[in-house]
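A short worksheet on the structure shown next.
Only a single protein chain was left out; the remaining protein chains are all shown in position.
Up next is chain A:
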Amino acid sequence: MIPRVPFRPAPGHRTLMGRGLLMFLIMTLILGTILPLGASSSPDVSSRNGQDNHNHSHRSQDHEGKHHDNKSRKAFPVLEFDYQHVRIPFEIALWVLLASLMKLGFHLIPRLSSIVPESCLLIVVGLLVGGLIKLVGESPPVLDSKVFFLYLLPPIILDAGYFLPIRPFSENLGTILMFAVVGTLWNSFFIGGLLYAVCQIEGANLLRVDLLSCLLFGAIISAVDPVAVLAVFEEIHINELLHILVFGESLLNDAVTVVLYHLFEEFAGVGTVSVVDVFLGILSFLVVSMGGVLVGAIYGFLSALTSRFTSHQRVIEPLFVFMYSYMAYLSAEIFHLSGIMALIACGAVMRPYVEANISHKSHTTIKYFLKMWSSVSETLIFIFLGVSTVAGPHQWNWTFVVMTVILCLVARVLGVVGLTYVINKFRIVKLTTKDQFIIAYGGLRGAIAFSLVFLLDKDHFPDKHMFLTAIITIIFFTVFVQGMTIRPLVDLLAVKKKQETKRSINEEIHTQFLDHLLTGIEDICGHYGHHHWKDKLNRFNKKYIKKCLIAGERSKEPQLIAFYHKMEMKQAIELVESGSGAKLPSAMPSTISLQNIQPKKPADRALPQLSKGREEEIRKILRNNLQRTRQRLQSYNRHTLVADPYEDGWKEILLKKKKIELEKKISQMNNYLTVPAPPSDSPTMARARLASDPQAWRVKPDTDNVPTIKVDLASPQSPESVNVVDEFGKRGGQPQREPEGEDGGLTMKVPSSSGKAPTKADSDDPREQQRLMRCLSDPGPAPDEEEDDDEPFLP
């Protein structure tokens, strides 16, 4: 059992021990993977024989009656080895476990994970495992296309679709569609055509590859892969616009790929494509894409409608979300529509309504499950890519492969440049050369292309193996070369990175105001532009759809209020916890001043009392706020999860607010205590903090400093990394930063003395507080605390 202390990089021997332990686990697992596969062949025979004997003896016993009981009676087996009947689940579980341990392992070596993107490491691991399996003499498993498309791909796409940032996506939809549709078409024909021309060259020994095969190959390989893009782009924190452009393109080009693939595959047998077929192909494209979106939207609505009625059965709410989405994908696949687009549409459509309806815990569950599944899927995909490389029959042809690589790059660059030239005529915020470069460079290929080639029929496509080899080479090239170099290039070119925005309420109000302003101006100009339609859609949404899909009166909550509630409630909780000694400045509602709430425990100092009336007011406000805050704010990030105030970010907020309070009081009170220094990081504290923190933050190694977590609740982006700042250094009682820096957005600090449950921390005395924290750092029964959703916090 792994000790409770997680693998926090601690100084000295702990790191080594931790790493050693992990390495040991990994080795065990790898061996464990090999052995069963090896074992499956040999005891296979013996166990089957054993079973046959058993059956045989049973039958003969039955036939011959009782006197056989004594004859062929074996000793009762105390311990048996029967691997066969758990074989498949066992192997699957083993692979998943291996994948997850790999993920853990990479982050123990910080240098490595900052240079090499995770996807590369995983492929290398796959190569190693595949090699090992081959050494043992077994044939390594290949990435089965069915497994890939039906089980591995949907979680990733659903995760992407559910958390898709709708606003930047819809604003850039035209650009994205241009890249996805026109760009992919251009790529396929360019690559396919030129490859055919190359194949015609005498010396290459490729004459047998006909035009249609080349075109099909071009179609498969030209599609940018969402899995690879996600895996690489997540780590480079590029600005939102570029991220959504490349990512959106990778999602939407699925329709084009599907159509082209089926088109060329159909006619590869026949050998020619007529004009009618081309026309039908175009029609098919429209059907595939629109149909996919429609199917997704229908299931999305169904899911939203179902979630309206789940108020009494909260536990199965996440199940509905997952099942409906999966059904959308499968239904689309039945008709050969674009499953990816269906999944994206389903997730995007159902999200606002479902989130308004479901309980907070379900929301957390959905978030966690999606991230978990997509993470595991992605890891498995990359590992299997590596293993399949070792496994698959290869046919290497220098000309073909090299030309493919070159043509891919050239086609991508030309396509992006050409399209941007056209697109920039229609955009307000134009794409610069740097943007174009990143878009071109970010066109990674991945496992979808591989699986598609794998599905090809060998009879129609005798060159399947050559295609496979070429595709694997391309995938390796893009993932390794482009994936590894994109990060330094981004830094070199000083491409704008993702802003760590703390969405303040100012921005919220002003943005909405400006939206209305622009809508008005558009109406004055008589111009039906972007804002006009968005406004119309919003009105329609609020008038009809929300009424029917969202339960009860929650349909009426404006976003601004929800946002504000969230902030205020958090502040209220913290202030109640910290218990200030003075009347608060205008931060709090003007009608209420959260003065010190009288603690239950006797304090060492006499504290000002709250009148009963005030206390009641406070409770009422808190209760109302807690019940009303329903709308969740956008979070879009694959690997990290944005904290919710209900979750364990309390303690951070709590202490942050305490800091603010103390700082405020500096200016107001004379006899003020200095800002307390944190106690040293005792194991209890550490355990409480980390044990209660379910989020997989990648905490940069720094033990006795205070990590500062900048979390943004409202903006589409959220910071991934945890910035470590030594806040409590020598600065004593001075304000740690300017008051305006701490906006309504959340900058939470996690000092090492964090308690868990909302407590009646009462005094200003730092020692007292820490003592209280320490007492309460033991988590205690979890449900108690979690149930406070709908109950007042104050006793």
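Everything below uses one rule, namely that a contact is a pair of C-beta atoms (placed from the backbone, for glycine too) under 8 Å apart; a residue touches a chain by one contact, two chains touch by 3 or more; residues count from 1.
To be clear about the criterion, contacts and distances are computed from a predicted model.
Asker: UniProt names the one chain left off this complex as which of "Calcineurin B homologous protein 2 isoform X1", "ATP citrate synthase", "AP complex subunit sigma" or "Mid1-interacting protein 1-B"?
Answerer: For the chain not displayed, UniProt's protein name is "Calcineurin B homologous protein 2 isoform X1".
Asker: Of A:115, A:509 or A:537, which residue touches the hidden chain?
Answerer: Final answer for the missing-chain contact: A:509.
Asker: Give the residue, chosen from A:79, A:428 or A:492, that touches the chain omitted from the document.
Answerer: Of all options in A:79, A:428 or A:492, contact with the hidden chain holds for A:428.
Asker: To test your reading of the contact rule: which positions on chain A touch the chain that is missing from view?
Answerer: 426, 428-430, 499, 501, 504-507, 509-527, 529-530, 532, 535, 539, 542-543, 553, 556-561, 564, 567-568, 585-591, 740, 743-744
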